[in-house]
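One chain of protein is taken out of this complex; the other chains stay put.
For chain A:
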């Protein structure tokens, strides 16, 4: 099914499903992306797959939180399946999640998260068991690592809301054909009592599967919203560090943590923090640099007086009340993103015109070229180029009324920020999709060569492990010519390049999506 009728975002999702789960899941996913809510028996007809394959594909997707089901409106006995778009898109961000967790906590938490991402949904004991196994393999230890340490790590992750409990069967589920799932608000992050003893015993016995365990009813999954908040915070802290200096970034990171603890994650503005609370936190924090402790008030002042609205002072109680308004700060970030795009595509003069129109709201052509001090011909060319690519919009005001003579009208240029942001977002999805297609194409074209190289490498590794002498190894490795080897290394570097490019495109997408989300909230 060619995805030429899907929008760019859906194309990206398709590509991700194909890449990570294979073609069958990809086809089912594409059908659901195209059609929305569909019951089970529609899917095999449309995709040409057998019903068993479709069921398996749906099961895999539900396990990985990519598809949800609910009772159809027309007939309560039939379940309709639909894609959870955000979760499919977040497949792209899994490497970023792992890196963040490693940076914030450490390796054991990273392993826990990796296992959970691989399993999709799992109970706490299962995750701990598998992680312990993985660590054992990696360390080649005959002694096992104590699973209670992993248990503590699991608790830490749950406490900071990085993992969340899945909804379980509601009480009245047995009487309905289509079960409903629900979870209580206060239980979302509470870890049930785990029995470490049996896990430790199974590990000693080198078991590969955890059998029955006490908390198998309590299932966990990754909390994507929390990771989004964390990714946004990284962008904000970088902005603060660029604006002032690295110590200001440190301070801002602390303040973001405090805000997160005291505010509702879904609200567009955080609750107010008072100056004294921030001061206490800075002093208690062991990682604070001495410069920060000494000049703490100055740093705070420089941050809240800055025009980028990273911190807004709303009152004077308790030495000063500070909030973060997500919509203003992401508006500034989105404007910076759009400025950068205009700069790279059209040049600095066009950037000046774009910023001028955006700041002054409505401008005439003559005013623009006078204030921006650009020669008339160039100014006109750039203005119309920006108009052609939809960065500027036109508003026409007619002057005077006349039934006979043509009426003189003012033509005013302005920037409709949500519209331009949406255009840029679509373009970013398209760019991301292109990078993925290119990557897939490069890999499939050279599949034979890469497979041969991979086989050779594994063979060499095992033989080296068994103690084969070096010259025999060199003889074997010559079965691939130097040209082929250089080609393989070139393909690997291209692959890395493209992956990096996709990550950077994802950064832009995050900023623009956040701006559109928060601006529609207020």
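Throughout what follows, a contact is a pair of C-beta atoms (placed from the backbone, for glycine too) under 8 Å apart; a residue touches a chain by one contact, two chains touch by 3 or more; residues count from 1.
Just so we're on the same page, contacts and distances are computed from a predicted model.
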Leaving aside the chains you can see, what is the UniProt protein name of the one that's missing? Options: "DNA-directed RNA polymerase III subunit RPC6", "Ribosome production factor 1", "Nuclear pore complex protein Nup85" or "proteasome endopeptidase complex".
"DNA-directed RNA polymerase III subunit RPC6"
Touching the hidden chain in the complete assembly: which of A:427, A:449, A:463 or A:480 does that?
A:427
Quick one: say which of A:283, A:447 or A:497 touches the chain that got left out.
A:497
Sort through A:339, A:416 or A:484 and give me the one touching the missing partner chain.
A:339
Which candidate, A:135, A:150 or A:239, sits in contact with the chain we can't see?
A:239
Which of A:150, A:163, A:324 or A:374 touches the missing chain? It is A:374
Those residues of chain A that touch the unshown chain are 2-4, 235, 239, 242-245, 247-248, 291, 294-295, 298-299, 301-302, 307-308, 332-333, 336-341, 344-345, 348, 351-352, 355-356, 359, 371-376, 378, 424, 427-428, 430-431, 434-435, 437-438, 441, 494, 497-498, 501-509, 511
